[in-house]
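Worksheet: one structure, shown below.
Shown here: the complex without one of its protein chains, the others still in place.
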Amino acid sequence: MTNSMSNVKMVSEIIENSYKVLKKEVISQYQVSFEVNKDDVHSILTLLKTSGWIQLSYLSAIDWPEENEFELVYIVFNWDKAVHIQIRTRLNRENPVMNSILPIFPGCKYYERETHEFFGIKFPGNPGHEKQLILEEWDDIPPLRKDFDPRAYSDRKFVKREYSNDFVNLNGEKSKQIAREERKEKIIKVRKGGRK
Amino acid sequence: MLSTKFTKLSKEEVDRKWWEIGDFFRRNSLWMLMYCTGCCAIELPPAMTSAYDMERLGMGPMATPRQADVLLVTGYLSLKTLRRLIYTYEQMSEPKYVVGIGSCTINGGIYHDSHAVINQLNRYVPVDVYVAGCMPNTEAVMNGFVDLMGLIKTKKANGWKDYHARNEWYMANQKAALGEVKVHDEFHE
Amino acid sequence: MKEMKLFLGPQHPGMHGNASVHMYVDGDIIKRAFLLPGMLHRGFEKGMERHSWINNISLIPRVCVVEPDINEMAFAMGAETLAGITVPERAHYIRMIILELARLSIHLMSYGGLGSPTGLYTLMYHAHTDRNTILNIFEKITGHRVYHQYIIPGGVRKDLPIGIEEDIHAFLDDLENRYEEYRDLGINNPTVLARITDTIPLPAEVVWELGVTGIGMRSAVNKPYDLRKVMPYARYDKIDFEVPVADYSDAKSRVDCKLQEVIQSISIIRQCLKLIPEGDVRVPLGRGQSMRWTIPKGHVYSVVESSRGEFGYFMVSNGGVNPYRVGVRGASYPQGLLGIEKYLPGTRLDDAALWVDTMGVCSPEIDR
Partner (left out) sequence: MITNILFGVGVAFFGFVLQTSIAGVNRKVVGRVQKRYGPKWYQEFLDIFKLLSKRSVTHGWIFDFGVIMALGGIIGTAMFMPITSDLVAFADFDNFFIFVYLIAVGMLGMAMSASGSGNPLASIGVMRALTTMLAYEVPFMIVVLTIIKLTGTSSVTGIAEFQQLASNNWFMIALPLGGIVGVMSLMGMIGKKPFETYIAPAEIASGPMVEYGGKQLGMLFIMHEITVFIEVSLFVHLFLGGAENVVLFIVKYFLVYTTLNIISSVYGRFKIDQVVLFFYKWPILMAISQAFVAIYLGWVI
């Protein structure tokens, strides 16, 4: 078994030697993350693919409305040198466009389509990514954005069941709540000396 | 001594008697549709197979909606499923019954505030029996079926009649939630 | 000849779960195929952002219905990595027992599921009955049959009940005794063999391209690429087990690998029950305020080897009470969406259900 910490070091050297890394985090002995410029992503992923990180594990986005940015995450994995690498980059939230990585990792096809559906990020170069995949006839802003409120949407569209009373007492016993209220009334009555 | 005199029954009486005979057969041979709409369907395999053996009650899975009597709505219904569920329900031949399994069919359950899941099943299709729980035990599911048989016996499982009687109301609810009930599959390809 | 459009699902006995495969067929040969996911979409990732870290424990098992424990494990591991919690030794072993029991249960279910496309219903009945026994053991340990909510950040919810070892051993012995019978009934059955041999092969080169992991990959590339070996979590590095591999991935070798994994899982549970130390099973999260438990800022991607491959949670914390973003990498995402699109064309109509079963396409984790 190769020493996994040295794998992380190796990855850091590969990337930091040739590209500008904005932020680097070593999360655990099997995982490291790099935040890079938007333009470097494709060449970094190509570099990683040639050096053994041939599996695209995950692709998604994070919404940061305060900074008016989307954060894109690419996670690649190498089964021989077990390190998950997160490549993260930031996009402008107003007009989020990111070139597709379809030529590098063909497996990204549906991940990108889903990210477009849930965040509204466009991926030119991925044919058909603008069609809906999971949702059907969606009529609101993309649902995983932070300013989308599912509760309001749900209240607007789906009628909640209304309960005329909170519970139904099937056994004919007094419920605890009613018993407590009666007890309180009794106490008040006693306190007041039987007067109303 | 019993009277052997033949009294002519009225047409309603005759219909009622035939209906009762039909109800006997219907409740002893409930064929359910194999449609796993949600996660509670995972408790159906134990109920169907040797552990609980649903076939003792005369129940069995059926391949297509036309052949089935019972539609099991097992758990949450996303909008996409609801569209197909309405298609399925309307394809079934009458008398047909609906069993809603899991809390999600009653009031949305754990997904009450989700943007994709409806909250109340009986606004869209009539429901005869609810089985509560997230998820209900297999015993509870089986008990739900026995309850349905009891309801058929006492002529209370009238959801399918209600769907005829209040069809506009159901249609309006479906439209309000779905926009358009028709399934467009082409958009995907 | 004119192409005809057929649907496998959502309402179809050959489909596992609620998804639809659209197939354009010419005679019996599939020309084009697509998976239409999304019928189980519940807005999970949004829902998790709206609940606290502790509340989410009750939400996460519901991501993948058939195998809930890997969700809990991935979520707990991610939260522990971010918060820097060291889990007690006993909890690690209990987690391994739970995970392997779950793996046994889903392998039995999927082996029984082989009965549906091939028409061998007796296999289905036998396998599901054994799975039910596992569910009963789970009920004794955790209190629930399917959704356990047992593995939580910081350990497991409570200790194993007294005397559960006998139950587990009795079940494992029973399963081991009937293992050969199972093979004879299913994979050695001539009619089943005729169906699954050379059915929908998955070439080794394209595994990477699709991102397929798990049994589908191991049976194609002939290397023990199992996360339990490659990057051991819990205490899998202290357990002695093998990863079954094959060099040609058709339906038969995939089912064969599954059955060999059953034997390995049995041995892992036995070793765990032998090695399990005494001690605490969880570390308390804060003092009496676990509902307001916060986790330091960070991004983490925690992965667990599920029965279908690499199952991952991508979690982002901004230091608040709720997770800022949780993304789920469903293990069957590649083989479900891309695999169906690329590998069903050219096969027969009858084989579509076999792909869904042997590759383990689990629709709830695709849709979330």
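Every chain is named by a letter (A, B and C) in the order it is written, and numbering of its residues begins at 1.
Keep this in mind: a residue touches a chain if its C-beta (ideal position, glycine included) is under 8 Å from a C-beta of that chain, and two chains touch if they have at least 3 such contacts.
Please read all numbers here as calculations on a predicted model, not as lab measurements.
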Partners of the unshown chain among those that are drawn: B, C
Candidates C:58, C:122 or C:222 - the one touching the absent chain: C:122
Candidate in contact with the missing chain, chosen from C:189, C:294 or C:318: C:189
Absent-chain interface as seen on chain C, which is shown: 4-6, 12-14, 28, 115-122, 125-126, 129, 185, 189, 191-192, 194-195, 348-350, 352-353
Interface with the unshown chain - residue positions in chain B: 21-22, 25-26, 28-29, 31, 49-50, 53, 55-56, 58, 63-69, 92-95
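The rule we apply is simple: only the chains that are shown with their structure count from here on.
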Pair sharing more residue contacts (C-beta pairs) when A-C is set against A-B: A-C
For chain B paired with chain C, centre-to-centre distance based on mean C-alpha positions, whole Å: 31
Centre-of-Cα separation between chain C and chain A, whole angstrom: 21
Cα-centroid distance, chain A relative to chain B, in whole angstrom: 36
Multi-chain contact sites of chain A, meaning residues that touch two or more partners: 133, 135-136, 143, 148, 150-151
Sequence positions of chain C contacting 2 or more other chains: 38, 41, 43, 46-47, 50, 367
Chain C - residues contacting chain A, complex: 37-38, 41, 43, 45-47, 50, 81, 208-211, 213, 223, 225, 230-231, 298-301, 303, 310, 312, 314, 316, 324-325, 327, 329, 333-334, 337-338, 367-368
Sites on chain C touched by chain B in the complex: 10-13, 16-18, 22, 34, 36, 38-43, 46-47, 50, 58-59, 62, 65-66, 109, 112, 124-126, 128-129, 131-132, 135, 145-147, 364, 367
Chain B residues touching chain C - in the complex, by the definition given at the top: 33-39, 41-43, 45-46, 48-51, 61, 63-65, 76, 78, 80-81, 84, 88, 110-111, 113-117, 134-135, 137-138, 185, 188-189
